[in-house]
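Everything on this sheet refers to the single structure shown next.
Apart from one protein chain that is not included, each protein chain of the complex appears where it belongs.
Chain IDs A, B and C follow the sequence of writing; residue 1 opens each chain.
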């Protein structure tokens, strides 16, 4: 699991690489929860995420809840079709605003 | 609630002042748990603690558990009779090693 | 904000081979995720010791076996918190030691690893039909679930019972056929894509055939005739009562079946449709003494099963064993299970397979006041759930009309099915029976105050012919099941309309279509709760198989091409459901009154023959009409005249006079689209004095 965080203006862009499962989810949570809670817009680039387990989904959801309880918001970009499908089928997808790519997200949210 | 922490050689002495109850317990916990977990001997001077609620007792217990799961240890000094009695009656007292005063503790543990 | 999250009870006090432990809480039973640890709790009345066996997901050998220390046992419950587990990757089971004395009822076997009966997910059959590893010593493994689904404002819909129109369906069959054109055929996710279809159809409740974890490979075998694999396809044989069938979930391979099913329920609820589960508490997948030891047999055989004095299994279920439902422990697990589904899955109701067994005592005798049925009826969590009994069992107990109801239980009304089938088919002597069924079966549910909502009215269900086959076959054709056509019921009250089986003969085809429409018209204008069987609305056939429990093939799969091929039939059913919805008179929760209760001097219901006010109750009568009168929606005066001519000859029915004009809503004797008109678009009858009913047809005529 690799987590790259960079600020882009009012946005924070996070590039995630690898699998988010029960083993890596705590790391994702501890790195990103503070960002989600500080009220910024967070763009998660999921293009290189190859697997999202049940715990992985929950971390995304948790970040989203934490963000939206303040003035923040979470955006997902570049979800590969399998992940998108899993999220759709389990009902998690509709909690998030999606963009095809990081660039589109940055453009739209600028 | 006032919390004063000072290192005395291999010991860490903490002077607590005020009431430890549901409202102040979280502060005590967040300040002292890291100290308890780092394996040091922790002397809690309770002389100026005027009330220990149920949550207060639990914080002490938690610190003790956290300490003893590593190589640390918690000592209580100067418990006023009322607190001592409450701890005795509820069974919490026997988890702790007691000293009459901070000085005695420091002396004994030196 | 006070921090209540750091609870000292979650500090370990014991250690075993590097695993941190503390004494657990005995309830809730099962495995519960706490902050920092997992509480494992399991009980047995007769075991002498217990070991928790933990696996990493999919590994053949355990990661650790932790014997419960003796001080961790409270009563007969072993409970332990294990810390620092990866809740997602852990699989668990138990070893129980105790006597192996079959004559005494005990069959403990510490070489077996047992599934927790409270396991909330079960791995081992995640992908439907994938050949299992038969050497696997622990094939059905408990897993943990996060119980944190975001339901938003959803909850069970609590539709009044009398408003329901139930659609019985099989999850896999519903979308497995390639014609379903869904992304995940044969799954909960597939069902999600068909919600618009169900909504358009007009039903407001689906009843899912078993979705508790079962093993499709139980007794799997090759068909001697076709060579195809025969499965435990329907799933009436439970492995895990608390876990959704992983093989029914598109995400089952990731262990997300709980979330997937919850999401389906939530989305179905959004469409205004309830979800009822078909639950099988009469027996388990362990069969008799020759069956596998999966869970109950190894945990506490004597408690969970009804045993003969010699220690053999009573077989009131016809499936090898019988769950000992009125033992207090089994009562309690059934209640826990249903509470879990109602509370955590927002399930709206339950249909109990062979429910008569649930009223038997531990020696098989029917109880006058069965505590299990009573507990379910009065339970606060289940208070608004529909409780529907299949009020008979394979041991010969038949309780239709007499099932202990406690003001709550409804029944699959087998008498409704039989009487209406026979009347429609043209049997003599059934005019009176039909009148009773139309009223919501007051013979069964009137004297005891239960009312029409105790009656689930149906013509077809998964057991037996489809509606098309009911009018296409005189005899069952179950050869594909591989039992030389011995299985399945023989008394189907069916009629093949002149040719056995599929035919290109247009008159026969037309007659069958008409018979279907006539039969459905009766079903949807009867008081009580109508239930449709998946696909009957589009003329589905099982090619004469009336017991297709083992076939994972198009016999069971719903062919969605039929929605096109039989578009007129589908339209007929959609409009028929809209008519039922339009007329509260048909859906009252009381039986109708003969003497008053209608508009002005009209009785709420009256019966008629070819001459008004003169019903023909004679043995040879195959014709009956009834007039419903009362107040309709918007409190308008309502007159609904429903006539059936089950005779092979047409007949003139003179209409009773009403202070309104008669309009035709339905005439099953006419070809589409004149067979039915949408509510509000009924056609004024040119001759208000009467109507001609073609042979084997029904008409629904409303005054306005």
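For the reader, a short list of remarks on this structure follows.
Quick note on the criterion: a residue touches a chain if its C-beta (ideal position, glycine included) is under 8 Å from a C-beta of that chain, and two chains touch if they have at least 3 such contacts.
Only a predicted model underlies this, so the values are computations on that prediction, with no experimental measurement involved.
Considering the complete complex, the chain that is not shown touches A, B, C.
Shown as candidates are C:63, C:155 or C:590; the residue that touches the absent chain is C:155. Here the missing chain is touched by one residue of B:54, B:71 or B:101, and it is B:54. The residue from C:52, C:66 or C:85 that touches the chain not shown here is C:85.
Of the candidate positions C:53, C:230, C:306 or C:382, contact with the unshown chain belongs to C:382. Residues 1-2, 4-5, 7-10, 13, 23, 25-28, 33-38, 43-45, 69, 71-77, 84-87, 146-148, 150-156, 327-329, 331-332, 339, 342-344, 346, 371, 374-375, 377-385 are the ones on chain C that touch the missing chain. Listed here are the chain A residues that touch the chain not shown: 22-23, 25-26, 29-30, 33, 55, 58, 61-62, 65-66, 69. Touching the omitted chain from chain B are residues 21-23, 53-55, 57-58, 61, 85-86, 89-92, 95.
One rule holds in what follows: only the chains that are shown with their structure count from here on.
In terms of C-beta pairs in contact, the better-connected of the chain pairs A-C and B-C is A-C. Chain A and chain B have Cα centroids lying 42 Å from one another.
Centroids of chain A and chain C (each the mean of its C-alpha atoms) stand 40 Å apart. Averaging C-alpha coordinates per chain places the centre of chain B 60 Å away from that of chain C. With touch defined as above, chain B holds no residue shared between interfaces to two or more other chains. Within chain C, contacts with two or more other chains are made by no residue at all.
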